[in-house]
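Heads up, the thing below is written out as structure tokens.
Note that one protein chain of the assembly has been removed; the remaining protein chains are unaltered in position.
Up next is chain A:
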Amino acid sequence: MVYDYAQFPDARGHFGAYGGRFVAETLMEPLRQLEEAYARLKDDPAFRAELDRDYAHYVGRPSPLYHCERLTRAWGGAQVWLKREDLNHTGAHKINNTIGQALLAKHLGKTRIIAETGAGQHGVASATIAARLGLKCVVYMGVDDVERQSPNVYRMKLLGAEVVPVTSGTRTLKDALNEALRDWVTNVDDTFYVIGTVAGPHPYPMLVRDFNSIVGRELIGQSREQIGRLPDALVACVGGGSNAIGMFHPLLQYPEVAMYGVEAGGDGIETGRHAAPLSAGQPGVLHGNRTYVMADDDGQIIGTHSISAGLDYPGVGPEHAWLKDIGRVHYVSATDAETMEAFYELTRREGIIPALESSHAVAYAKKLAPTLGSDRHIVINLSGRGDKDIFTIAKREGISLT
């Protein structure tokens, strides 16, 4: 079946059976207002111009498409390329989205933004844009993540944001999201909730995708220029899935481009200690949308495990759930061990220290490349840089940096 991917989500915010708007009544009207404001602004020339100016001069876009010659030789197969989102201001793809949402907040007259964060990249990106636009910023973060991502916590504080450690539930990203929703429902008059991924209630999965799609749009032009055609395969890590959808979406309409979303395999899918709802979960409802979730026999959401805080989430964006079901994107996983190996390999062969999240994509590309000929081209979305992870890595190596 051929889909017109631009027609999704439908008017009710559904991607096939997924998506929608599953929130308490208080938020329904604010979500409708947001949907209306976005529909009005997204094609507004002044809004677009402001966004494009920020992408160019504040974020530093376009991000380069980089050919990894040494990695390609070492892996012995397809040509390996990186889409360098790690070079964006604040060090990850997250800023593509926070700039867009903060501009929406400004146009809606909101004076305060809130955000949830796992690895801290989205929190930093939100705090950054809040500082620039003069908005008050509160970031919710699970206490376990506060501990393993301490450099980012400090960056947020430097930028003037308040970081609220969340102690409920599993004390990670999902609980930070619950807490942010509670804040929003209480302060809905002056507050804009800047969701960090393509999940949550409609219209968030759509607008976060649209703001991140700059990645895929740039890639189309860059690959035609540097490769001479579109790539054969795209590989991106998937937690909530915003960097992946941003790269995939503009290319979904080209059936010759294969796509791989790489979930966090943790200790291995078979151990149950992972964060891979598309690989080993089932459809359910969490955080305002229907999607694949990790739940127990009673439908309770279960704890996840991943070496990377940014992928440690039991749900996934609803568009990914749909793309899985229709077979357009292949969802696979990489374990913590494979991810670490890929982290070192990219660092030492190319002099690029990747985020642990992005290292999952590198790990899968390492398996994929040797299965393809040297005339084929793989593009990995290098969604973030690894500086924030050096304490985690050092700890695993038994080294103390303080």
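As a working rule, a residue touches a chain if its C-beta (ideal position, glycine included) is under 8 Å from a C-beta of that chain, and two chains touch if they have at least 3 such contacts; residues count from 1.
Just so it is clear, contacts and distances are computed from a predicted model.
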item	value
Record-based protein name (UniProt) of the chain missing from this complex, from "Peptide/nickel transport system permease protein", "Tryptophan synthase alpha chain", "Probable glycine dehydrogenase (decarboxylating) subunit 1" or "Phenylacetate-CoA oxygenase subunit PaaI"	"Tryptophan synthase alpha chain"
Options A:D4, A:E25, A:D43 or A:E256, residue touching the unrepresented chain	A:E25
Sole residue of A:V143, A:I269 or A:V285 that reaches the chain not shown, by the stated touch rule	A:V285
Of A:H122, A:K174 or A:H320, the one touching the omitted chain in the full complex	A:K174
Option from A:V293, A:I307 or A:A321 whose C-beta touches the chain left out	A:V293
Residues from chain A at the interface with the omitted partner, ascending	12, 20-30, 32, 168-169, 174-175, 177-178, 181-182, 185-189, 284-288, 293, 295, 297-302
